[in-house]
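A quick write-up on the structure given underneath.
Removed: one protein chain of the complex. Kept in place: all other protein chains.
Entry: chain A
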Amino acid sequence: MTHTKISMAQALNQALRDAMHADDTVVMFGEDVGALGGVFRITDGLTAEFGENRCFDTPLAEAGIVGMAVGMAMNGMRPVVEMQFDAFGYPAFEQVVSHVAKMRNRTRGRVQLPMVIRIPYGGGIGGVEHHSDSSESYFAHTPGLTVVTPATVADAYGLLRKAIEFPDPVVFMEPKKLYWAKEEVDLAEDQPGIGKAVVRREGADATLIAYGPALPVALEAAEVAAAEGRQLTVVDLRSVVPFDDETVCAAVRRTGRAVVVAEASGFASVSSEIVARVTEKCFHSLAAPVRRVTAFDIPFPPPKLEKYQLPSVDRILDAVDDLQWEDS
């Protein structure tokens, strides 16, 4: 197949377009997703191509957007909705937690909600307050939600297509700082499904477990570590819920040491869950406690201070150095 060099934003756009062609119950709506094509242009051209009934602007109310998607999904459609930014999805929290997450369970499986909530998330774009939150842990903590996040262009396409086809509601978290990064990809190539983690790099000495915006930083750290003589495995989670214990634990058992890298604050988060699971399941394979490189437990800082908040190659390398390589 043909390889093309495209950005994550373009891949997401293509995924929506292809999904809308493949299934005419797929509809896309939210704030500014019509004529403007979304503030990040992820829905660029969809209204022009599919018409106002398939991709449309709504009034400005996130609870309304998600609530309406619930109703449309109940009535045979596959809505994909956009929250304009991470922190602007909070007005919809009630709908997400009380209805989106619980509908299948409370109706004993009679009502399914095949819907996708797309959320651009994370920092690194110099955004002023409320534009850089990492909100994945709130959703991952809520039983009933499937939470995925691509870190590569190919996954952006593949995971979004799979999310739209998924029988359950998916919170689809898009690392906005990776929107513009281009990669050479073949979109027709099948990607692993929801629930599968992927080993992005093999190395015998320790494992870095990362997802979303933290993945490129982890890969860069592995590159530097290799130059310094230490070989790191890098696991890309892709799917936070369901969690791929098998792939993660296999990597940790092989290497005996692990560092979790995440952009969200560490306390009571996805990263703390990963540490707990790995420790519970791989205790006898571990030569050192599992370390974490996360954001501090503070509100996301203003642009001029955000570099201190984001995981860095140096912090990852320091954490790896701390994995008790020698008994002391």
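Convention: contacts are C-beta pairs under 8 Å (C-beta built on N, C-alpha and C of every residue); 3 or more make two chains touch, one makes a residue touch a chain; residues count from 1.
Quick note on the criterion: contacts and distances are computed from a predicted model.
The chain absent from the displayed complex carries the UniProt protein name "2-oxoisovalerate dehydrogenase subunit alpha", chosen from "Class F sortase", "Molybdopterin-dependent oxidoreductase", "2-oxoisovalerate dehydrogenase subunit alpha" or "Phospholipid/cholesterol/gamma-HCH transport system permease protein". Among A:A22, A:L36 or A:A188, only A:L36 touches the chain that is left out of the view.
Touching residues on chain A toward the chain that is not drawn are 31-32, 34-37, 39, 57, 59-61, 63-64, 87-88, 90-91, 126-131, 267, 296-299, 301-305, 308-309, 314-315.
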